[in-house]
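Step one of this worksheet: look at the structure below.
A single protein chain has been omitted from the complex, and every remaining protein chain is retained in its original position.
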Amino acid sequence: MELSRRTAVSLALALAAIALPATALAGKTLDAVKQRGEVVCGVNTSAPGFSATDSQGRWKGLDVDVCRAVAAAVLGSAEKVKFVPLNSQQRFAALQAGEIDILSRNTTWTLTRDASLGIVFTGIDYFDGQGFMVPKKLKVESAKKLGGATVCVQAGTTSEKNVADYFLANGIKYKSVVFDTAEAIQSAFFSGRCQAYTTDMSDLAGARTKTAKPQDYVILPEVISKEPLGPSVRRGDDEWFAIVKWALYAMIEAEEDGITQANADQLKAESKDPGVQRMLGAGDDTGKLLGLDKDWSYRIAKQVGNYGESFEANLGPKTPLGLPRGANKLWSKGGLLYAPPVR
Amino acid sequence: MALLGGLALAGALLWRNTRQNLAARQIRSGFGFLGQTAGFDIGEGLVPYAPTDTYLLAFAAGVANTLRVAVVGIVLATVLGTLVGLGRLSRNALVRWLCTGYVEVLRNVPLIIQLFAWYLVATEILPEAASPIELAPHVYLSKGGLQFPHPVWARGWAWALAAVPPGLAAAWALVRWARARRGRTGHGPRLGWAAVLLAFAFPLAGWLAGGAPRAFELPEVTRFNVSGGVSLTPEFLALLVGLVTFTAAFIAEIVRSGVLAVPHGQAEAAAALGLAPRQAMRLVILPQALRVIVPPLTSQFLNLTKNSSLAVAIGYPDVVSIANTAINQNGQALECIVVIMSVYLTINLVTALGMGWYNRRVALVEG
Partner (left out) sequence: MDPKASLPEPGAAREPPPAPAGPLSWIRRSLFSSVPSALATLLLAAALFRALPAAVGWLFTGAVWAPDYEACRRLEYRAACWGFVAEKHRLVLFGRYPWAEQWRPLVATLLVVAALAASAHPRCWRRWLLPAWAGVLAAFFLLVRGGALGLSYVEPGLWGGLPLTVLLTLVGVSASIPLGVVLALGRRSRLPVARGAAALYIEMARGVPLITVLFVASFLFPLLLPQGLRLDVLARVAIGITLFQAAYMAEVVRGGLQGLPKGQTEAAASLGLGWWQTQRRVVLPQALVLVIPSFVNSLLSTFMDTSLVTVVSMYDLTGALRLALGDPQWRNFFIEGYLFVGAVYFVCCLAMSRYSHWLERRLGRWARRPEASAA
């Protein structure tokens, strides 16, 4: 029985078959994206409002729209995106390894992440904060009354560090239960294993939509940390960094200028405002400086919409999450969203 | 030789790639991070740890948690496994069938499924932590775990603990003296119970001498939880019960094959000598069966220790779980994985050496 040669053949067949699906070259990201014909975007496995699939399997959310904006700017169509769902353990490794081009996964921008993981954040698409959710029947009105409670928190997130700091600063004793996936945490919290769940407020609202009885849970008013969420890219590729950064700013600037999906064409034809004209590709060519064509911001406004439209469709009062704009209003309306001039 | 050369070349290439990739992605490397503040909390453990402590202490707490579940698990699994194994050899058909059913079912379902099932039973079926079941006065069982009283540490308990080794030594000496005397003269008192009493008398004396402290820390039902006393979380309980029942099924098989490996003539000779079945098992069969049992038993102990790493799936903070958190916090995957592997290899080595020593003691000494 000539074992070795034949098993070697089987082995070669098997390994070749596995290796085939996924080898690709990741050189300069913009060139690779153009060659591939699609943007590979790392998103959350299921974060309602930011990146989740609807019942037809289409990806929807604020983070999803940011990636679609990049695709519209670079490749001409907002549909040329491949979404890769990642859990919180895989997210940075996937970006570092080159498996994805953008990480748009409601990730908090911190110094440690910016400086030591080999990635760099391009901007903030949602100003969030960390809060607590408790079952209504416990009748707790404030986070300061959570002494002695068991708190569910996800491993390796900023939430874990922040809740430790908060309770330490307020001298409150607590017990923590730590899981590695959001699904495990939510399962533990909704089964009653712990009395409180702490993570970003937007995550709490999203998790609440996943239970059979959302009205049984209340989100406490205290905001215990700053959680600026934003997309990130690999370090060392300045060209791609600039494109992703300005794609987000284009969405914000579009809202400032009053450009919506509905009126983009009309404004392009009729508007006399030079700022609006630049945004819609009818004025100076800003795209050339980024390595894109003239209509890059027009396509974003037309195919994806401005920031306000995306917010209303994914996170606003009409959605199950029902979040107020809060700090995410434009600077001119009292919020924190401020885009440098697109010129 | 060519193969070795090829392997060395491959190794060098991989190393070069790693260094290039780390540099290109500007990820820190080196074990310096162990001195930094960890910043995350660990839900339970024997080692006093706060989020302001270093990564090194966090890993130490993880190792302590791993050992905690491994040692208790090994003891309980051996006891349960031996009982079930002997039960499979019982004359009583009902006992035999039940034990066989237990072994067949638990050996053929993956451990991670059993752990998930136990954990869901613990967190879905038990009552809320604010309204627990009271199994005994001040012993509470709920979603928050099992809580029971423990004595408040005082001088009397310290002396009692210190008196345990001398007590055991005295009991051991007494038993040996009685045995030697019986060997010399053919008769002498059976001092088994006296030895047990002696082993208990020493710590009792120490406790009395230290002032007979009777203060206990009792768990109390508070607003959210039961607090105070010894607290065993549902993660620990689910992991322990899952590991013990799973490993006991394998140990039962090992015990059974060990007992069956002893030639039947031994049992017959013991019966001919007038020994009762229990005496025959204890004095004749089990000592010989131990030779066959100990090597596979060692590997089951090691398997239990390695299987305790599944704790990361149900939220018990063992060393793998903590390394996972550390990798997510600081991105230094290589160093953290090296730490976990060295921990397990060390535990492996120590257990193998210990059981090897025991194996040589029960090994067949051919005349």
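Labels for the chains are A and B, by order of writing; each one numbers its residues from 1.
By our rule, a residue touches a chain if its C-beta (ideal position, glycine included) is under 8 Å from a C-beta of that chain, and two chains touch if they have at least 3 such contacts.
Source: prediction; values computed, not measured.
Trainee: Quick one: say which of A:36, A:145, A:210 or A:226 touches the chain that got left out.
Mentor: Checking the options A:36, A:145, A:210 or A:226, the one contacting the hidden chain is A:210.
Trainee: Looking at the whole complex, which of A:183, A:222, A:293 or A:312 touches the chain that is not displayed?
Mentor: A:183
Trainee: So which bits of chain B touch the chain we can't see?
Mentor: Touching the missing chain: residues 1, 3-4, 7, 14, 17-18, 20-22, 24, 90-95, 98, 104-105, 107-113, 116-117, 120, 124, 302, 306-307, 309-310, 312-313, 320, 323-324, 327, 333-334, 337, 340-341, 344-345, 348-349.
Trainee: Tell me, which residues in chain A touch the chain that this view leaves out?
Mentor: Touching the missing chain: residues 1-4, 6-11, 13-15, 17-19, 21-27, 45-46, 84, 87, 89-90, 93, 96-99, 181, 183, 187, 190, 210-212.
Going forward, only the chains that are shown with their structure count from here on.
Trainee: Using mean C-alpha positions as chain centres, tell me how far chain A is from chain B in Å, no decimals.
Mentor: Centre separation, chain A to chain B: 43 Å.
Trainee: If we count contacts the way the header does, which residues on chain A are in touch with chain B in the complex?
Mentor: Per the touch definition, chain A meets chain B at residues 88-89, 92-93, 96, 112, 116-118, 138, 146, 148-150, 153, 155-157, 160-161, 163-165, 168, 175-180, 184, 188, 191-193, 195, 234-236.
Trainee: Of all residues in chain B, which touch chain A in the complex?
Mentor: 24-28, 39-44, 50-52, 120, 123-124, 128-129, 143-144, 222-225, 227, 233-235, 312-315, 317, 321, 324-325, 327-331, 333
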